Structures are given as C-alpha cells and as structure tokens.
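Here the complex is missing a single protein chain, while all its other protein chains stay put.
Entry: subunit A
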Amino acid sequence: MTTLATLFCPEGGHFALALACALAFMQGVLPLIGLRRADSPLTALARPLALSQCLALLFAWTCLIVASLGDDFSLKLIAETSAISKPWVYKIAGLWGNHEGSLLLWVTLLALWCAGLALLPGQNATRPERLPCRLRARLLALLGLVGAGFQLFCLTTSNPFLRLWPVPADGMGMNPLLQDPGLAVHPPLLYGGYVGFAVPFAFAISALLDGKTEALWARYMRPWVISAWALLTLGITLGSWWSYSVLGWGGYWFWDPVENAALIPWLTGTALLHSVLVVEKRNLLQGWCLLLAIATFAFSLSGTFLVRSGILNSVHAFANDPARGLFILGLLGLYGGGSLLLFAIRAPALPVPQTGFSPLSREGALLLNNILLCTLCAVVLTGTLYPPFMQLLFGRTLSVGKPFFDATTIPLTLPLLAVMGVSMALPWRQARADRLLPRLAPALLITAGAILPAFWLFPTPLAASTALLALWVISAALCDLALRLQALPKGDRQLHRLPRSLWAASLAHIGVGVTILGLCGMAGSQERLIEARPGTHATLAGRDWALTALTAHHGPNYEAVEAHLTIRQRDTHGPVLAELTPQIRLFPQQGQRTLHVAILHRPLEDLYAALGSVKEEHDPQGQGHYTAILRLHENPLASWIWLGGIIMALGGVLHLLPARRRLIHSAGKARA
C-alpha cells in the first residue's frame, strides 16, 4: 500500500498539474471562440472545463499531501521543508509555507474560485439578478487564461513535484518559526483574497472587451469583490496576529515590504468595494470602478511578485530566484500592462452618464473615500518602492520604516475616519444639511463627551484624537442603525427587519473603528527588559512580575527552557492575575532557536512575556545559577486590533449570505 502510494503520488500529482494546465488553456480559449461564433456547445464547455481543472488541481494536492505524510523525500520540496520528526499537521500545512507549494496553492485557489463561479446557478426568467450564462462563460474563459499562465509558471520554474536523487534518509526540516497553527491558515486566506480579486478583474476586462457594461454588471460583481475583500482582510489580520504572537518582538506591523504588498491591494480593494456601490446605485464612476478592479488585481499579482523575486528583501522565508522573478514580471506585464492598455483604448468609449453629482451625498462621500484610499495606497507604494529604486538608480542604500509611514499615513487616515462617520447618514443623490445634523447629533455628542477621558487615557494627543475619530465611526454606525430601526413601521421594529446590506456596512465600519482603537491603545504599550534569577520581582504597569522557576521541557521536535512567571495585581501580596510560561525552543535539526511568547489576553490589555536567553553563572563558591533575560510587555487594547479585523470580515460574510426568500416573497406580494 505504502509502496504503491510512494510510486504513484509524485508522478500522479505531476501529471494532474500538467493536465490542469492544459485544461486551463482550453477553458481560456474554447469559450471565447464559442462566444465569437455564437456556437453555444463550445461556449457551454466553460463550466465542465473549469470544474475538471479544479478537480485535477485538488488531485495534485491530494498526491502532494499523501507524499508528505508518507515522508517521501524523493520529492525535492518535501526533502527541503519536511522531516520525519515534524508533527503531521505541519507536514500538511508546511507544504504551502514555501515558494513552490504556495504557488500551487495560488493556482488551486484560482481554480476553486472558477469552480464557484461555474457552480453558481445562472440567470433565468424568474431570477434576473443572477449572472447571465454568456457573461459567465466569458468570465471563466478570462480566468482560465490567467490560471493557465500561472500554472505554466508553476510547471516550468517552480515545480513542486521535482524529484531528488539520491533520496535523502531524512528531510532538512521546516523553518521552526513557521511551525505555528497561524501559518496553517494564513496563506490560504491571504492568497484566497489575492486570487479572489481575479474575478472582478475578469468582469472589468469583459466589460472593456465589449465596450459597454451590462445593465446590472455592478450588481453581479459586488459579491465577488466583497468575498475577496473579506478573505484578504482575514488573511492580513491573521498575518499581523502571527507576527505579534510568534516573532516575539511585541509588535504587530513592521511596514515590511511583504506586509505592504498585502496592504496595497487591500486599500484599492476597499476603494473598489465602495465604488461598486456607486456604480450599482447611481450608475456613476463606471470607468473609475473598472480601473480599480484592474489595479487591485495587478497589485495582488505584484504582491506575489515582490515576495517571490527578492527585489525587496524581507524577513519572509521564501527563496530568491531571478529567473522566477523574470517570469512573474512577464506575466505581470502581460496581465497588468495588457489590461491597462485595453482600458486606455476602450474606456473613453464607455457611455457617460448624464446625471448630476452633488458633493454632499452618499456618492460624494464614497468618492471622497475612494480618493483618500487611493492616496493612502500611493503613499504606501512610494514608501515601499523608494528604497529599491534609490538602490537601483543611485546606488544608495537606505531604509524607509515606521517613522515614514506614521508621518504619512496617519494624516490621511484621520479625514478618512471623519468621512466614514458621516457617510452612513447621507442619502443618495442630494443631502440637506439641516436634516443631516440632527441625524449625526447623537454620535457627535458621544464623541464630544469622550474628549476629556480620551486625552486622559491615551498617551499622546495624536493617539487620543485618532481614538476619538474611531469612536466617532463606531458611534455613528450604531446611531444610524438605531435611527433606521426607529423609522421602521411600528409593528415591525425588529433588528432583523433592517436590510442586511446596512448591517454589513455598519459591522465593517465598526470593525475599522475597533481596529483603530486597538492601534491607538498599542501606542501606549510599556515594555521592560530584565535580567533575572528565579525569585526576582519586577514592576511593570503597576503589576508585580515574579520569575518563580526555570524548567526544561521536551517538545515533539525541539527542546525548550521554560520560564514560569507569576503576575500579581499591585504588589507582591496582591491577587494572582496570571501565570505565564514563555519558552526558548531549540530545534536541533535546524540548529535554530525560536522564542515562544506567552500572552495573556484580557479585554483591555495583553500581558506579554518573552524569554530572551538563559545563561549559567557561577558564584565565588562555585555554585551554578541560571539567569534569564526576559522581555515583559503590557499592551493596552492589543487584541482589539485583530478583533476589529474579524468584525470587518464578518460584515463581508453577512453581506454574502443568501437573501431570505420569505422577505422577497412578502415584498413581491406587497408590490403586487
């Protein structure tokens, strides 16, 4: 049985990948020919081809996973990243923690999105809001072309099924830093988001190829934008949480190029999300929306490209290989540059709406949001690309870090937050100032009431005013919900009667507010470094931190030293608040040490301890003493940062849940 699997899996998976590539090419070409010739059997091939491509890739994954679980070190990928002693969860999750595996994940996720598109029921006479079949075939074809390019890249330059000879007895093991449950989920979510923006991209290209937009195209496109956005939000949130809880530096965002590479498409994706609403409701900003869809996907691709090519060196553990970089650059030029060229040729011919546009209206606020988000994106892009360009053009090595991004992004975020609070209360078309003020009054009052506490609680005036604006966003969203609830007819005044899109938008805005509050709280974090023997006490943030013992600890593939810390409220006699056990782990296979941070999450603060190192000292009597170097942090509101991210993504998910049929029925009856 095992020998059969060993014989079959690597080659079977390799074949399945090649098959998927061929199927993707067919999915890209045949339906387009079919649409051109009005040949419906050829067009109808798009769905089965998308499904079989997806199955082939899933089969390739199954083969890779079976080979990894069976420790088949004849596969180069597994020999380089796995080892017999590795826990089985990481034998699976570790597969996408490296270049080849993550690329295979990328194409598989794209195929899954295609399969989702293919499986969704199409338009019929009773459900006009569903996707028309011809448009779906066109989209599948375009996505097939994108997938085919990347699968070719996967097969030629970074094949996960390459074999090794002679076969090593054991693998080299994974970078121990990546051995973390967060890593098992982070890449699939992040890549799911990156790749998900391929669908709006296909919508945009399809519209440009036609030279006109379908009447409801924004309506068709919106759920795809929202689902990709929600995944990307979750992926970034999880990545930030990982760096906070695993890297042990006590920070959550380092403005590392790889992090920025995910933030940039998130910013344009958020702008796209809002501009789609304007197109759907008012049929304005069509060209702009198409451009954003193209830009978001192009930035997602360059996100992958920046990480893979090693143009920007970073802490992330991927191989640097110029040949791969060149191939990806080619793909990026083809897809990004080609679609921008198409946009430049076709966009001026798009029909121009004849409607007016008032700055004081929902669409006005959304437009301002778009402008601010795109400016933010430009700033982050400049900060990320400035060092490599200076290096390339002038040979000067420099770095742009947190001070730069703080100085540029915060002033742009503040007006964004201010607009967010107002936007929910604004009606479409034309708002009247005299009606707007009473609507905003409760939220304004709450925010005004919080001014003094904020300046007292937060360490700097900047943090306090940012926190106030975040509170303004949250209270405006909640007050808006309350006012709309009041506007419902009396018998029907229940929370679930409110439209779900309203709930979704409010939740997402509340999530942003919560995250920003968390960031402001973290500005007041305190930390202390101590060198301590067991029995030593230290005071931080009004608590007593005592090192009670240092013990040895054995893990599955590492040895560890564990420090036992007891944290007491107030002083040495106060009630015990927590026991923290940070570790240093030594992975003998890689000869590498990692910190294992201990964190106590509380609603208003995190207590965070990292064990830096342990050394043995001898006193004059010749007795050995162990001394530990500990880093202790008190991080106010830290968990709010990630809580906010989850709330934002929940808002997206809520928007996607299928509409309640009962309500639609009753609405239809009422209209009849």
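Heads up, the rule we're going with is that contacts are C-beta pairs under 8 Å (C-beta built on N, C-alpha and C of every residue); 3 or more make two chains touch, one makes a residue touch a chain; residues count from 1.
Keep this in mind: contacts and distances are computed from a predicted model.
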Among "Succinate dehydrogenase / fumarate reductase iron-sulfur subunit", "(2Fe-2S)-binding protein", "ABC transporter" or "Cytochrome c-type biogenesis protein CcmE", UniProt-listed name of the chain not shown: "Cytochrome c-type biogenesis protein CcmE"
Contact partner of the left-out chain, one of A:41, A:348, A:489 or A:591: A:591
Candidate in contact with the missing chain, chosen from A:411, A:542 or A:574: A:411
Options A:40, A:124 or A:382, residue touching the unrepresented chain: A:382
From A:190, A:204 or A:372, residue that would touch the chain that is not displayed: A:372
On subunit A, residues whose C-beta touches the chain left out of the figure: 175, 177, 313, 315, 317, 354-359, 364, 367-368, 371-372, 375, 378-379, 382-383, 386, 396-401, 403-404, 407-408, 411-412, 528-532, 536, 538, 591-595, 612-613, 629, 631
